[in-house]
Structures are given as structure tokens and as C-alpha cells.
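Every protein chain of the complex appears in place save one, which is left out.
Take a look at subunit A:
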């Protein structure tokens, strides 16, 4: 949509497998045209976008060639094969934009304000092609999708979008530029925050029984498989070794759950017997040697204040067979089948550990091999840091915190019991004269003045050094007061006149209208103020567009004021007034700026303000 049209080499196909006709694909605002290289060929296409219902395309990286499939409203479809994925990308975006536009236009047509809006839309489309928008073309398809998704999810946003973007007041990129956070934030969460494991995951793998037979069924999702792999590295290794060379995946999991069942029966002898018969089953029944090795590694890094393994190394009392063997306080173990006796308690510990480690990898769960590599990498840590940390922790642990003076400097706690009191008293202090002062401050300095004052202060510093405060205290106080006053006034109003109360007392339509206008005004004002100072003709055009839109809303507000019943008029007036004020301020600024520009345009020929 950006440049108005796209021309690419492509092959037209009737089916994905067919050979296709080579030719040139040309797409404009509302039309798609295909001209075959061979002028005699019959496959010439000329179709309008509004007749196209949707589109599909092949993904990059798949084995398929870059195909774009446009399906028609009446049924049937056009398939184009491009020379490379880059072309496909460009065309797909173009199609996507054009489709949303024509779709919106179609929707608008069916509405009550049909004629006016569709006219606008058409005009918008043609207008837009005349102005160049620098960043428009950089939008990736992913971002486009994200935008569409956001619009779909947020009806308010959709309304705004319809009103301003399609109403030709703002351009697409301008509209989204102020919402970068929405876009970024969404994609940011995707990459940064990973969902950890559930802390009760090992309890979640439960079989289903049909109640009549002894058969049980397990439903395994990739997620569950991944959890099992994370919990039991040996199972994972076995999976890599045996599937699919030695057995099918289904057999593998059947064996696994068979082994789990044997564990749950706590019959170590039976487990040992079965393991002797079936060596694959034995893998699941034996202790996990990978875990044992990891444990040996980890035990070296453990905090010495809880290292019980060191105790064992120091314990000459419990030499084998020395000490009291069976006095009731000690437990009995059956050492013979020890290796087949993994307990539920051990599993619990293991799962706690895995949950704490969190999901260390961020790859597709489907492919276990990459998972294994990622797991191995993430497990390497630097030993040195751990050692230092251990030492630090010990020294922290040994100190008795309350016997010595606190480490940090004493602080006077800030205690505001009633924020309203606090801010009210602040407001009293800032009487009218300071307000005047702050307004004066706010009024714009000319560049000569600013330059002069900067020079003055630099020379002052040069002469006297930095001993004096950079900012004069009076100014600092003024700024502070100005700021706190703003805070306090909002606090004040929020506390005292419950706006929701007024809004709720209004009839629903009025309320919605008011809210809608308020949001629109906010949006417009944001754009308005953000375009200052006007440095390019583009900004100038934007400002005038925005200003026109605002001046349209102004009388609408007046209408609302008059339409409400008289008993509510006062309250509506209160609500509308700040909007009017904000708009007035904007208009004022616009006028003043216009005058200044016309006055100064002689001195500054390049339009610089």
C-alpha cells in the first residue's frame, strides 16, 4: 500500500503442483493484474481486491516453494509462485493491507454513514499515495498481524483506528507510533518471560481407567514428555538412543509406564525380576546415573553450613558395623535390591529441583535432540563465582544481626498518614504568585535568550567554579511547587468529586458519547502536541489535519451539553469543561505558532523555528 503498487515476477498456477504460467504480477490499491509473458496465454487476470476473500501463503523454511494463494469470494482461488520468499513477503503484506482496507470500507458501506465514509476511504487511499512515509515500508508482516490482533481484541482501539486512520486524520504509522509500547510490550513478553514448570507436575501424570478392565490409558502431550525428560535425564537419553531405531515411541512410553507402575507397587523384588528379563525396562528401573553424577558435582558447591556429606566423611563412629545397629531409632533398609527401590520421596525432591531450575531452554518441545543439547549447555556454571558466594553467605550467616549496629545509614522514615492532608497543605503554600511564576517559566524562551543564559551560566561557572548550585534554589523551589501542585490537584479532585458517580448518573448514550469524545480528544491532542516544534512540511500538514478534526469535535461537545436534560446539564458541563479547555489551549498554541511562523519566515528561510 505504501508506494501504491507492487510489481513482481511470478508464476500463475491453478493448482499448487502444476507447472504454472510465468508472467508479471502487478498489484495496485484496489486491483490485482497478472500479465503472462506469453501474450497468447489465456491466464490473464484482472480482479478487484474487494472480490478477494482471503489469502494463504507458504512459510519460509518449509520445503514448499514460495506460494501465495488468493481465494475469491465467489469460490475458487489464484495461486502465484514467486521467485523467492522476499517477493512473497512484500506481496503478502500488500495484499494484507489492501484486504483490511477494502474489508473496512465494505463494512462502512453497510453502516448508516455509508456514503460519506466510503468516499473518505477512497480519498484517503489516493491521498496517502501522494505523501511519502519514511518508515511505512519497514513494517514486517509479524507486526502487521500483531496490529490486527490488537485491533480485534480492543474495540476501543478499533473505533479510534476507524475514526482517525480511515477518516484520514492520522496515518497508519502515526497512529501506531504512539502505541509502540503496546506492540513492543507484547513481543517483549514473548521472548523474555518463560512459563516455568508447575510445582505439582509429577502428580499431574495420571492414567485414566475405563473402570471395567485393568487397562489404563495415559494421555501424553509434548509438555508432559518434556517434563518427564527434565525430571529423568536417563529416560531422555534412553529415548534418544532407542526411538525410533529400536522401538516405536509408543512402545517406549508403554515400557516407561510399566516401570513406573512397578515402582509404585514398591515391590523391589518383582522390579528386579522384570529388569533381569527385559534390559530396556531395566533402564527405567535402575537409578538414574546421570542424576547421580550431577549430584556428585553439585555437592561440592553446596553451602558448607548444611553439608551433611562432610559429616559422614568425618564420622568414625559409624564405621560399618560399629555403633548400635538396631536400637529402634534407626531405620531398616533392604540393601539387596537397593537400586530398584527409588522412592516417591526422591521423586519429589527431584521435581522440586527441576521446578527451581525452571525451564532452562527455549526450544521447540517436539525435537528432543535439541532439547538435550540445550539442557547440557545450560547446566554449566562457573565454579569460581559459586565459591565466593558461599564464603559470603557464611560470613553473613555467622553475624548476629541485632547485636551490632545496622550496616546501612540511619534513615528517617517517611510517614504520610493522610495523603490528602499532606497535599492540601502543600497546595495552600503554593499561593497564586508562585503559580504566576510557574506560568512564566513555562512560556517559551526564544533561542537567543536560552543561548544567552547558557553562556552566562557557563562563564559564571568558569569564573567562580562549581561551588554555587547549578540551579538557583528559588528556581528549584518554583519547579518543585509547580510539580507538586499538579499532583495535589489531581489527588484533590479524585478524592472529592467522584467522577464515576456523575458519569453513572448520565444516560447510557450520553455517557458513551462523552467517553468516546474524551478518548478521541486525548488521541488527537497527543498527536497534536507531539508534532511540535514543526520542522517539516509533513508535520505541518499533520498538525493542520489534526486541528481540523479537533475543531469538528468541539461543536459536537456543545451539542451534547445542550441535549442533556437540564438537571444534569451542570454536571455534564463540569465534565466537558476540561475537554474544552484542553482543546482551547491547543487552538491557542496553534494560532500563536502560526503567527510566529509567518512573522519569522523571513529571517529563517529554511523553515526552522
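Before moving on, here are some points about what is shown:
Basically, a contact is a pair of C-beta atoms (placed from the backbone, for glycine too) under 8 Å apart; a residue touches a chain by one contact, two chains touch by 3 or more; residues count from 1.
The criterion applied here is as follows: contacts and distances are computed from a predicted model.
Looking at the choices "Skp1-like protein 4", "Proteasome subunit beta", "DNA 5'-3' helicase" or "AP-1 complex subunit gamma", the name in the UniProt record of the chain not drawn here is "DNA 5'-3' helicase". Contact with the chain that does not appear here is found for just one residue of A:352, A:456, A:507 or A:565, A:352. Although one chain is not drawn, the whole complex shows that of A:261, A:344, A:451 or A:573 it is A:344 that touches it. Of the candidate positions A:195, A:400 or A:463, contact with the unshown chain belongs to A:400. Residue in contact with the omitted chain (choice from A:41, A:178, A:248 or A:305): A:305. Contact between subunit A and the unshown chain involves residues 199-200, 203, 295-296, 298-299, 302-329, 331-334, 343-346, 348-349, 352-353, 355-356, 391, 394-395, 397-405.
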